[in-house]
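This is the structure I want to talk about, given as structure tokens.
Removed: one protein chain of the complex. Kept in place: all other protein chains.
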Amino acid sequence: MTGAVLEVKCLVKRFGGLIATDHVSLEVRPGEVHALIGPNGAGKSTLINQLCGELVPDEGAVFLGGQDVTAASVPDRVALGLGRTFQITNLLTEMSVRDNIAMAVQARMGRNFRIWDAVARRRALWAETDGLLAGTALDTRAHVPVAGLSHGEKKQLELLVALARKPQLLLLDEPMAGLGAAESHEMIVSLRQVAQATPMLLVEHDMEAVFALATRISVLVYGRIIASGSVEEIRANPEVREAYLGAEDELC
Amino acid sequence: MPSPDARNLARRIGLAVLVVALLAVPMFADSSSLSLVTRILIYSIAAASLNFVLGYGGMISLGHAAFFGIGGYVVGMLFVHHADATPLMGFIPGSNQLLVTVPAAVVVSGLLALIIGALSLRTGGVQFIMITLAFAQMIFFFFVSLKAYGGEDGIIVRRTNEFLGLNMRDRVTLYYVMLGFWAVFMLALWRVVHSSFGTVLRGMKQNERRMAALGYAPYRYKLYAFVLSGMGAGLSGALMANFLRFASPDMLHWTKSAALMTMVILGGVGSFLGPIWGTAAYLVLETWLAAQTEYWQLWLGLILLAVVLGTRGGINAGMARLAALMMRGRG
Amino acid sequence: MRPGSMILVLEQLLNGLQYGVMLFLLAAGLTLIFGIMGVINLAHGSLFMVGAYAGTLVAGATGNFWLGIPVALVAAGATGLAVEALVIRRLYARDHLDQVLATFGLILIFNQIITLTVGRQPVFVAIPESLAAPVELLPGLFYPPYRLLIIAAGLLVALGLYLLINRTRIGMLVRAGATNRDMVRALGVDIRLLYTVVFGLGALLAGFAGYVSGPISAVQVGMGEQILLSTFVVVVVGGVGSIKGACVAGILLGVVDTMLRAFLPGLLRGVMPASEADALGIGIASMGIYLLMALVLLIRPKGLFAAGG
Partner (left out) sequence: MKKLLAAASILALSTMPGWAEAVKIGVITTLSGPPGYIGEQVRDAIALAVEQGGGKLGGVEVELVVEDDGLNPGNGRQIAEKFVNDQGIKILTGIVFSNVAGAVVPDVVDNGAFYLSSNAAPSNLAGAGCNENYFVVSWQNDSLHEATGAAAKSLGYKKAVALAPNYQAGKDAIAGFKRLFEGEVEEIYTQLDQTDFASEMARIRAAAPEVVFQFHPGGLGIAFLKQYQQAGLLGQIPMVLSEPSVDGVILNAVGEAGVGVKATTHWNEDFDNDASKAFVAAWRAKHGDRPITYYAQQAWDTAQLIGSALSKATPDDADAFRTALRAADFASTRGDFKFGANQHPVQSWYMVDIVAGPNGKPQAVTKDKLRDMVGDVYADQCKM
């Protein structure tokens, strides 16, 4: 046992003749922010979907907190402490910000097969929801339906909803995608705060964010991890520069 | 999009008008109107139950006639065995007590919904529509060939079930009894919709993937909803068998499922009062048109088409829009 | 097995094949409309009825059976195009519920229009003389040539559709559309034209099926709904959007349905009293295709040949 929160061993996923995930192994240890970078089409989303249980891998194994979850369903993995955000925000669009967070809190609190209570009167639920909202940028927008939020607000809400579930590990699928400079900065601050308590696997295109947050970086190209190491090692790795970053040096 | 305030107002106005009107119906309605309103009440229980899975849960079931029909048949079969003084399946005594037959019908249709739902919910989308239809058809054919209970001719329930010593042959009494069941059901449904489970179910319809990522296992929640909905439809069927004093395979036919769905869509999918308005609109139209012309189905078809193409969200959305207009006029 | 019973089995297989071909003709159009446009068209059976009535009335008036075929095709095709332009086109972006309700309304309208114009009594068309007398296919196996012709026509249509879908540009778009609707739109294809073509084609096939079924069964109001449910079962079992699936599932269901009806009561009599065997046998047989659909969907929730995996 390595003591890793998440351990992926030799994961393989094929679509027809195409190999989308090619013997990927990686791990996320406590206190770590493991960033996964790679060009478009490298198979990052496919990998994420296998980690959270939406796709079943053809070979290999996934361990959460030392437990083999390769065949476990999405909710079962969530129950073991896996949280995630979606690249394209994926919220309950007809509900308000507060309701979205409450839904996550409710999931953790359980007792959701009750048909004779009134959700509006679950005091603990709303107390905790409001506690989570307090002090965040969305606090003043609590009763706005999701459809009325800006893109940046939706991204923030994605994160809040994932955190409300109190995960042991967060899978972040491009949390910066589509954000402006100021919003990105805000997001980085939020994530840094979160990272102190929760290890993360961060999939991201925004190199500034990756270098600001990651303690370790793996580079995924054509479904294969071609390099893995500390921020400095990856920065220096010529193969990475060649395969992923290209001629233009946009590292800083 | 009407504002929440406007929707709230529309709902309250609608509810107040409804309650007063329903209590007063026997005072001014003639016999056939009373019977029409009674049928609307009974069918709206089934329509609201269908709306629970369809509007709140996003499961398009085209097989709810199965639960409606089973509810009716439970009442009919218990009555047959009560009249014959023979036990059903060798050990279950027959009954003509409403407080026995109706709960029995609800339980049996719930069990049936559990079986059908457990199998059907493995699919989704169009396949779900068709597999629920398939199971309902199987049950239809089963009862059509069930000679012991009248087969195609159905079961005549000579006397409406007894209930608290009331004179159930009196139309007005029968109406108030049905209204009582209806009110209890609607209040219960209101609670369920706003319960922890109901909230999860609504989330499930909006975004199943998100709910799974929060740790809710969709299958179990949907199955639970399906069973509850089947029980509601069974209640409706049991009341209908008592009202018509008749249960026949017609209750199980797929066109009954389609009619229930029509009532839901006509009123407004996913709104609480929608199915009630929809049921009323459908039955009133059907009855009124049939009295006007023997080609009434032509007009019914044209009206359905016009409603689908011309409105979005059915009657309920229309009323909410109206309420919003009134608000604007006031403020 | 005795030669007599062997011949009976063969004959029943032919019957199953013929019924299956009929189901395929209807299901082919329905599955494309389903798969490509995402529209549940309950009124497909009405096009079947329109074809049957138009062809039969003309054949009856002229005394020429063959003349009925082009008339049925034109009538069903034209009706299909009109329905598409006036109603279906507005439903593409709607959810299944609206589609079910609107096309359910169309069924009522079509049935009443036929009642108003032609009347409530079934209309009659005779099989052409040359195809009327049963022919002896094998010693002791007599079979109506008209049914053989339906089988042949159905298989020919299947072949034609196969070529159309695999060898032509329209077919390429149809395949792409069934797999991924947005992709076709992204290709810059005039999607509206494609939809119209597909819907018209489906209507033609339904009208043809309706007319050729006329001499065998009753041409009457509501004839479309009787076969509609079976057709939907075929579409779903075959896999939505798949012509190949419609063909395989149509023939499979046709044969299974026929064989169950023909032999199940007899088989059950071997293990139980005759009256119970008959009741149980026919009970299972009438549920047969629905049972089969439930089984297929439980094993393969998207049907046998689901388009787009």
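Read from first to last, the chains carry the letters A, B and C; within each, the first residue is number 1.
Basically, contacts are C-beta pairs under 8 Å (C-beta built on N, C-alpha and C of every residue); 3 or more make two chains touch, one makes a residue touch a chain.
Bear in mind that the values here come from a model prediction, so they are computed numbers and not experimental data.
Within the full complex, the chain left out of the display is in contact with B, C.
Contact residues of chain B toward the unshown chain are 30-33, 35-36, 39, 141, 144-145, 147, 150-154, 156, 158, 169, 240, 244-246, 248-250, 286-287, 290-291, 294, 296-297.
For chain C, the list of residues touching the undisplayed chain reads 4-5, 8, 11-12, 14-16, 18-19, 22, 111-112, 115, 119-124, 126-127, 132-134, 142, 144, 146-147, 213, 215-223, 226-227, 258-259, 261-262, 265, 278, 282-283, 285-286.
Keep this in mind: only the chains that are shown with their structure count from here on.
The chain with its CA mean position farthest from that of chain C is A. Chain closest to the overall centre, judged by the mean of its C-alpha atoms against the mean of all protein C-alpha atoms: B.
Averaged C-alpha coordinates give centres for chain A and chain C that are 49 Å from one another. Centres computed as Cα averages put chain A at a distance of 43 Å from chain B. Centre-to-centre spacing of chain B and chain C amounts to 32 Å, using the average Cα coordinate of each chain. Shown for chain A are the residues that touch two or more other chains, of which there are none.
Shared interface positions of chain B, i.e. residues touching 2 or more other chains, are not present. Every residue of chain A that touches chain B in the complex is listed here, in rising order: 52, 54, 73-76, 78-79, 84, 86, 90-95, 103-104, 106-108, 111-120, 122, 161, 165. Chain contact summary for the complex, chain B toward chain A: residues 191-192, 194-200, 202-203, 206-207, 209-217, 221, 224, 228.
Residues 34, 40, 87, 90-91, 94, 96-98, 100-102, 104-109, 111-113, 115-116, 229, 232-233, 236, 240, 279, 282-283, 286-287, 290-291, 293-294, 297-298, 301-303 of chain C are the ones that touch chain B when the two sit in their complex.
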